[in-house]
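For reference, the structure I am asking about is given below.
What you see is the complex with one protein chain gone and the rest in place.
The letters A, B and C name the chains in turn, as written, and every chain counts its residues from 1.
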Amino acid sequence: MLNIPIQTILGQLLLGLINGAFYALLSLGLAIIFGLLRVVNFAHGAQFALGAFAALILSRYAEVPYWGALVLAPVIVGIFGVLFERLFLRRLYDTEPTYQLLLTFSLGLMTEGTLRALFGSSGVPYANPLIGGINLGFMFLPFYRGWVVVVSLAICVGTWLVIEKSKLGSYLRAATERPDLLRTFGINVPVMVTLTYGWGVGLAGLAGVMAAPIYQVSPSMGSHLLIVVFAVVVIGGMGSLGGAILAGFALGVLEGITKLVYPPASSTVIFAVMVAVLLVKPAGVFGREVV
Amino acid sequence: MKLKRFSIACGICVIASLALFSTSRAQEPFKIGHLTDLSGVNVDISGPATTEAMRFAVDDFGGKVLGRPIEIIAGDHLNKPDVGVGLARKWYDGGVSAIFDVGVTSVALGIQALAKDKNKAVIYISTGSADITGKNCSPNGIHWTYNSYADAVGAVTEALAHGGDTWYFLTVDYAYGDNLQRDATKIIEKAGGKVIGSTRHPIDATDFSSDLLKAQSSGAKVIGLATITNIGTNIVKQSEEFGIRPNQTIALMSVDIQDIKALGLKTAQGLIDTSSYYWNSSDESRAFAERFKRKTGKMPNQMQASAYGAVLHYLKAVEAVGSDDALKVIAKMKDIPINDFMTKNGTIRPDGRVMRDMLVLQAKKPEESTGDWDLFSVLRTIPAKDAFAPADPSVCPLAK
Amino acid sequence: MHIFALRPSSLILLVFLGAGLLAPHYVYPGFLMNLLCFALFASAYNLLVGYVGLLAFGHAVFFGGASYATGYMLRDLGLTPEVSILIGVIFAAALGLVMGVTSIRRRGIYFSMITLALAQMFYFLCAQSSVTGGENGLTAIPRSPLFGIFDISNELTLYYLILAVVAAAMFVIYRTVHSPFGHVLKGIRDNENRMISLGYDVDRFKVIAFTLSAALAGLAGSLKAIALQLVTLVDVHWSTSGEVILMALIGGIGTAVGPIIGAGVILTLQNYLTGFAEWVITIQGAIFFLTVLLFRRGIAGEVERLFRMRQARSASSQKDFTTSVVESGRST
Partner (left out) sequence: MNDYILEATDLVKEFAGFCAVDKASLSIKRGSIHALIGPNGAGKTTCFSLITKFLTPSSGRLVFNGEDITNAQPAAVARMGMVRSFQISATFASMTLLENVRLALMRPTKAPYRFWRPEASLRGLDGRAMELLDLVGLAGSASMLASEISYGRKRALEIATTVALDPQLLLLDEPTSGMGHEDIQPIINLIRKISNNCTVLMVEHNLKVVAELSDRISVLTRGRILTEGTYAEVSTNPEVMSAYLGRRVEERAIG
């Protein structure tokens, strides 16, 4: 079984990278929310599904094409996130993280349940906007999958630059560590926190729109991904954005390799990696340990 | 001692709330249960709409049996065996004579054992596992609508008939997937075909491009999807991107009208579904479908449609026996032929398998479809003896 | 000890025991057995999250693992129930020891994640193994006679047996919480670094607590295997770990009776919300949502807080309740 042709290996690696693009986008959103707000966002999977459904509803009732939904749906999901943060999550900032986690978890439950009650469980199709592909010699690469990687990379790198390298980003980081200090400089900290949550959630929505043409749009499309993406963030180092992005792509590739060697383990291998990483590097590969 | 008073108050509350749950026993209706997924991932396969179909049957039967009014209790097992079996146990102990539908195999197998224990009847509608009439067969259980074997037969034979003699399987890494692949392989090899490879995926996988790529490079003429329905439709959708069809045929073994609708005809066209029912196959089936749609807003699938016949047949047998003793009623059900709007002269095998002809349906091209629910054309009918695997006395002692 | 000298919390537990004795005359025993098993499971979990402050996310491993072990012993090896239960508990304790030793050095969210990861790996093993029956699970587990002689196939007999075992286990938890060992655990929860500076090997205490909690969760799982005569993959799935967290939360983390109430609420929701069909999940979510926002201490925690406030007002000099088990909320 191990005499696998090189074309197959290349193909699997590339496919892994493509899947990694989704992981990276989702885990980036999660890492932003955790890194800057210290909130473990368990609604992330449902917000991912919400993004896909937003695109679907936009095309069905307003005839907004994919390209419009790509911008609008994340904004809509982001606004939901902002409202949720402003109205509810905010009240729990001075409690233990467990309660924030449980609140987002129940938000996820409500979102998924409502989508299922309204749209059923079997899923709804969403048309592929980029039909066709090119033959790379070792595999056939659909245009749409290529597009996913490009968008994901662009968004990931852009977000990382803004938060890690720009002045706005340094305010953000400072805001969450020393809100009192920033307030004296006249910067509105609660608004920044809200916008950060909105941005993280918007990224989940964006991933949802991008997933819509590949997967069936279904209420449970995010719940499988949720704990996998959590694992990605932990491996990368909670709060490390670069770590989340790299670990996302790396996991995609690792899954690809597992599919070659022992396919049934492909969705479990990540947890083995996570245990190993946490035992050796307690704060994740790129994390700084905060006690 | 305020806290002590609190604890006593607490106790009173507990006891009072217990009393609230206590059942008042007035006139005893004849109770049958509809146990299925009413809210979760499988709700579209059966769900609350099936309860409606069962109500039709009760109404058409006259609302009474053995002089008692018939009551249908609906319950949600949330796809969790402990919830499902717990509920079933409670129903049986509370006087429910028969449970219909169920779904998820792990729940069904739990109830199969329970029904035998309690000597009650259970009639499976949306459950697929052929084990119900195989190694887990029971004199108290009837497998009514279809099973995993029948589900696959149409797609496999149709592909074989069109020259698909080399196969590659994408199989879910579960006993269910194994069985499906094993059954399909038997049919393929009997027809002179060959299985040249397979790959297994975990049940929580979402991306199948890697498996599809392997299947593509294997050069097999047919890619068989021996997997659960949700995954199957996802694979079909993803196969579009990689341009797998028309070079290779995709044989989706477990699929239903809801899934075809979910995929959309553009993607689904040409797929084969083996089903006991299609709403547009005869005047009688159309009449039932209209009635169903008026009530629920959608067309029935085979589970929902066949639930009607299952309840009707069961009630007939109860009336004929004159009691709800499960062994006697089920023996009676096996005695009399099944006849309703969708099943003609159906029989029940000793192992509990309902034998009925199955329809081979093919998803239409988008341009051929004239309406929302105009999804299939009927290709042919598979006679009952070919639609189901023969009974195997070596695994089920009931089979003769 | 005179009965009126008992703590209020132990009195509440006695009241619950009394209610347990009467309950089968009012409520269906099958439901009650399930309730008892989950109440014990949640209490065992509460021992860890409420009294040590460890938010483990993989307790289904012990519950389901012991369930499988007990089911297998009863069905495939034909052992008697008491031996099967014992083996289940030992199996769960061993799993707990391994998971505890592996994860205990990590703190906060990392601890949660490593327990989740180990639980996912255990789930994978269960799904692959032939012993567990894969996705079909172990069905038709026999209710063999206890000690080879006592018939437990009768629902009511089995119910009282389970009630007795669960009550004994609850007493073990109660005793543990109030023992010198329990004080050490609370010390770790309140201020781990201070405990280290007092010379306590906190990791060792945490591992012992983890193992104890795992063993008790295993006992709950073993009993469930006999009560339901069925074990499936759901029992080791992460959603079951999540469910037990919700039970502890809704009832009140760190309270003696909270987990029992929490188990009751969640199982009742599952059993009695059916009328809402498609909206069940949404309603469940909304209930959890409101609980977290409005009744963060959980039902028992909030009730206790109210009484404590009244008490503080009426008897400010009387301080003899300050050692009450029922801690209001968790200190950070």
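Here is the rule we go by: a contact is a pair of C-beta atoms (placed from the backbone, for glycine too) under 8 Å apart; a residue touches a chain by one contact, two chains touch by 3 or more.
The model shown is predicted, which means the values in this text are computed figures rather than measured ones.
Asks: Shown chains touched by the missing chain?
Replies: Hidden chain contacts in the full assembly come out as C.
Asks: Specify the residue from the set C:I196, C:L290 or C:M309 that touches the hidden chain.
Replies: Residue touching the chain left out of view: C:I196.
Asks: With respect to the chain omitted from the figure, which of C:T70, C:S84 or C:T176 is a touching residue?
Replies: C:T176
Asks: Quickly run down the residues of chain C that touch the omitted chain.
Replies: 175-176, 178-184, 186-187, 189-191, 193-202, 205, 208, 212, 319-320, 322-323, 327, 331
Convention: only the chains that are shown with their structure count from here on.
Asks: Starting from the mean Cα coordinates of chain A and chain B, work out the distance between those two points in Å.
Replies: Measuring from centre to centre gives 35 Å for this pair.
Asks: Please compute the C-alpha centroid of chain A, do the same for chain C, then give the distance between them in whole Å.
Replies: 33
Asks: If I count partner chains per residue in chain C, which residues reach a count of at least 2?
Replies: If we look for residues of chain C contacting two or more partner chains, we find 128, 278-281.
Asks: Among the residues of chain B, pick out those that touch two or more other chains and give their numbers.
Replies: 39-40, 43, 173
Asks: Considering the complex alone, what residue numbers of chain C touch chain A?
Replies: Touch list, chain C to chain A: 55, 102, 105-110, 113-114, 116-118, 120-121, 123-124, 128, 238, 242, 245-246, 249, 278-286, 288-289, 292-293, 296, 330, 332.
Asks: Any idea which chain B residues touch chain C in the complex?
Replies: Against chain C, chain B makes touches at 1-4, 6-8, 10-11, 14-15, 18-19, 21-22, 38-40, 43, 47-48, 74-76, 78-83, 85-87, 89-90, 93-94, 105-106, 109-110, 112-114, 117, 129, 131, 136, 173-176, 203.
Asks: Going by the contact rule at the top, pick out the chain B residues touching chain A in the complex.
Replies: Going by the criterion above, the answer is residues 39-45, 173, 199-202, 204-207, 209-211, 213-214, 216-217, 229-230, 233-234, 237-238, 240-243, 258-259, 261-264, 266-267.
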